[in-house]
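Heads up, one of the protein chains got dropped from this complex, but the rest are sitting where they should.
Letters A and B name the chains as they come in the text, with residue numbers starting at 1 for each one.
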Amino acid sequence: MSQQVLFELNNVCKYFPASKKRVVKAVDDISLKIYKGETLSLVGESGCGKTTLGRTVLGIYPKTSGEIRYKDQSTDHMTSAQKKSFQKENQMIFQDPYSCLDPRMSIGSIIEEGMKVHFQMSAQQRQQEVVRLLERVGLPKEMLSRFPHELSGGQRQRIGIARALATKPEFIVCDEPIAALDSSIQAQVINLMMDLQQELGLTYLFISHDLSMVRHISDRICIMYLGAVAELGEADEIDKSPIHPYTQALFSAVPQIDDQNWSSKRIKLEGEIPNPINAPKGCRFCTRCPLAKDICKETPPKLEEVRPGHYVACHCWKQTGRK
Amino acid sequence: MENTKSYVPCQEDFVIIGCDDAATEQMPPVSLTYWQHSFRRFKSNKVALVSAVVLLLIVVMTIVGPLMSPYDMEVVDLSQRNLWPSATYWFGTDQLGRDLFSRVWEGGRVSIIIGLLGSLIVALVGCIYGGVSAYFGGRVDNLMMRVVEILSSVPHLLVVIMMSIVLDSSSVGTLLFAMCITGWCPVARLVRSQMLQISRSEYVMAAKVMGVKPLTSIMTHFIPNTLSIIIVNITFRIPGFIFGEAFLSYVGLGVQPPATSWGALCSAASLNFLFYPYQLIIPAGLIALTMLCFTLIGDGLRDALDPKLRR
Partner (left out) sequence: MSMGNILEVKNLHVSFKSYAGTVKAVRGVDFVLGPQQTLAMVGESGCGKTVTAKSILRLFGRTSGEISKDSSILFHDEELLNLNKRKLSEIRGGKISMIFQDSMTSLNPTMRVGKQIAECIRLHNKISREEAMKKACDLLRLVEIPNPEERLKNFPHQMSGGMRQRVMIAMALSCNPEVLIADEPTTALDVTIQAQLIDLLRSLRERMGMSVILVTHDLGVVADFADYIQVMYAGQIVERGTKEEIFKDPKHPYTWALLDSIPNRSQPRKSRLYSLKGTPPNLLLPIEGCPFAARCRYCMPVCKKQAPTETSFSDSHRVNCWLNHPMAPKDVRKGGGAQ
C-alpha cells in the first residue's frame, strides 16, 4: 500500500453526555486511515456510530479525545487559512433529500453558497459555474431558478451533490446518500458518484447500511458495531471471506435476488443491538455472538491484522476465518 | 392478440426507438418562489380572503369614518342625548350627546393601532431574545429561558394592572408598555425552538461544513425560515392585544376621555345597556368582528405558509 494517506484517525473517541455521569460512547477508540482516491465504506446497524464518526472526521462534532490528522497535519492546531482550505477540500452529502436543501432558497443560490465563501468570483462567473455543475449532475440549467419543493427526491439528492462539488473538494463524506431513494433512483445517484470519483479523483467516506450497494462501490469496507470497528479490510476480502461473526451474520442477512435457490442459509442473530449507554464490558458483540466464550465477556478484543490490510477485532477469529 | 380499440398496429410500429434521455428529466412547469406559492394558497382560501376584505374595510373606515360624519367626536350636545341610530346620527349618540359614528371609528383607530403596534413590539423583542438565546446556547440559553419561565408564570393581567397603577398614567403608550412587558415571552420561546430546529437541519450543517460564516448563515437560512412562523404568530397575537386593550379600558385602566377606544365605548355604554343597547352592541360587535377577522386570517396564513401542509 503505497497510497497517499488523506486522513489518519488515531484513537478517536466521541462521547455524548446522556445524563449525570453517564456518557454514550458513540465512537470509541477508532483508528483508521483513509487513502486518497478510495471509497471507504462505514457499515453497521443504526446506532453503531457510523454517522457520528463521519461528522467527527469533518469537525462538525468536536471529538472527545484522540487525533485526526489530515494530510499529515493534526486538525487540532490549524491556522485559520488551513481551516479554510480544510473546509474547501472536505464536503458532505446528506441522507435526507428533503431537509438538506433550504426550502426558501433557489437551486442556484443553494449551489453557489460554498463558492461565495471560497472563491473570488463575479456573479456572472458563479452563474456559469452553477450551470456547469447542474449539467454535470445531469440536470437542465433551467433548474437554476427553481425551488427545492418543486423537485423529486433524486433530483434533490443530485443538487446536494452539486452543492458539495461547488467548492472543488477532494474528500466527501456521503452520509447514507441513497437510503431515502427508490432503487432505480439509487442506481442513478450511485452511477453519478462513481463517475465523479473517476473524473475528479475524489475520495469518499461512504456511510450506509445497504450492504449490496456497499459491496458494489467500495474499495475497502469498515464494519462498525456499537461505536467500535469490528472488521476492516479490502472489499473483496470482506465480501468473500468475512472473519468477524458479526460481519458474517450481517452479510448473510442481506436477501439475495440472484441466489438460485433462495435457500435461507443465513446466520440468524438473536436479539438486538444493546443500548450504547451500558454497552457490554468485554467484546461489544458478545451478547449476540453465536461463538461467545468467557473471555469475550471479560476483555474487549483488540483490532488485529490477520492478513495484510485486513483487521479484525475478535477473540475467536481463528475459528471463524477458516471457512 | 386482438385489439379491441380502433387503432391497429402495423409492422412499422415495432421498431425500437428507445427513450429520449433529455426529454424525460421532468421539469416543474412553473417556478414560484416560496412567497408567491404561499400567496396563491392564501388566495384560494375563501374564508381568509373574505376576512381580509372585511378587515380592510374596517381599517379604511377607522381612517375615513370620522371625516364622513359632520359631527366632531368630542363635541358635547346635551340636547341630543341618547338618540337611537337615525339618518342624522348613523349610530346614534351617547349619554353626552356625542355622535357615536365618529366616536366608534376614532376608537377603532386606537384599538387597531394598539393591536398592531403591540404585537409588532412583542414580536421584535421576542425574536431578538429568542434568537440570542438559541444562538449562544448552553448556559446562556438555560439562564435566559428560566427568566422567560419566571416572567410568564406571573399572571399577565395582574402585571398590566399593576404597571398602569405604578406608572400612574393611562396614555396609549403606557397601555402598550404594560401589555408588552410580559407579552414577548411566548414569542421568544417560539423563536428559540424554531431556531434550534433549523440549526439541527442538514442544510445548516452543510453550510457549516462549507465554512459559511455564522452571520451569513443567520441571514440566509435562519431568518427566512423563521419569518413565516413569526408572521403567523403576529397575526394570531393581534386579537389578544385588541381584547386586552378593550378589557383594560372597560375596567377603567385604559384610554381616558376625551380620547376613546372600543373598550372605553363599551364601558361607557354598559351603564345604560338595558335602555340603549345599540351603544354597546356596535363597539362590542366591531371588537368581535375584528378579532375574528385577524384569527381567520392567521389561520389562512398558517395554512399557506406552513411547508409541512404543502403537497
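Just so we're on the same page, contacts are C-beta pairs under 8 Å (C-beta built on N, C-alpha and C of every residue); 3 or more make two chains touch, one makes a residue touch a chain.
Because the structure is a prediction, the values reported are computed rather than measured.
Listed residues A:93, A:250, A:289 or A:312: the one in touch with the omitted chain is A:250.
Across A:74, A:128 or A:212, the single residue that touches the chain missing here is A:212. Screening B:15, B:78 or B:274 against the full complex identifies B:15 as the residue touching the chain left out. Annotation for subunit A: contacts to the undisplayed chain at residues 45-46, 152, 154, 182-188, 190-191, 194, 209, 211-213, 215-217, 235-236, 239, 249-250, 253-259, 262, 264, 266, 268-269, 271-273. On the side of subunit B, touch with the chain left out of the figure occurs at residues 1, 3, 5, 7, 9, 11-19, 21, 23-26, 41, 44, 311.
FYI, only the chains that are shown with their structure count from here on.
Contact residues on subunit B toward subunit A in their complex (touch as defined above): 22, 25-28, 31-34, 37, 201-203, 205-213, 216, 220-221, 224-225, 307, 310.
The touching residues of subunit A, when paired with subunit B in their complex, are 55, 58, 60, 83-84, 87-88, 90-92, 94-96, 99-106, 109-110, 113-114, 116-118, 138-140, 142-143, 145-147, 149-152, 160, 163-164, 167.
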